[in-house]
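All protein chains but one are shown at their positions in the complex.
Our next item is chain A:
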Amino acid sequence: MKNIIKNSLGEIEISREVIALLAGNAAMECYGLVGMVSRKMSDGITELLGRENLGKGVEVQLTDDKLVIDLYIIVQYGTKINEVASNVIEKVHFNLKNILGFDPDKINVVVQGIRIK
């Protein structure tokens, strides 16, 4: 699996939740993102998630040879959405690589809503 780091003494396995939480936290540091949306209720109750529940706005697909991360976000009306989203991708990629040493194969950002205010 891609989430396992091996060394001479044994293995380190990082759970999906940890990856999701790290990714969610990284995304929250990006400017222009006003929140994350639950993926569980993704198509429906589009509500901002509190800090505790960040991981729910992140979907981690993990197979033997691939790590794909989907983030469901809400951005501010009047920002350049593609730029905000690409900042998120960059930041998430950077953090995962640095904190975990994982190089995600893909980071997809789904803009679920815009906040108009």
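Assorted remarks:
Everything that follows uses one rule, which is that a residue touches a chain if its C-beta (ideal position, glycine included) is under 8 Å from a C-beta of that chain, and two chains touch if they have at least 3 such contacts; residues count from 1.
The rule we apply is simple: contacts and distances are computed from a predicted model.
According to UniProt, the chain absent from the figure is "DAK2 domain-containing protein", selected among "Acetolactate synthase small subunit", "ABC transporter permease", "Sporulation protein YqfD" or "DAK2 domain-containing protein". When the omitted chain is restored, the residue from A:3, A:61 or A:79 that touches it is A:79. By the touch criterion stated above, the residues of chain A touching the omitted chain are 25, 28-35, 38, 40-41, 43-45, 47-48, 50-53, 56, 75-76, 78-80, 83-84, 87, 90-91, 94-95, 97-99, 117.
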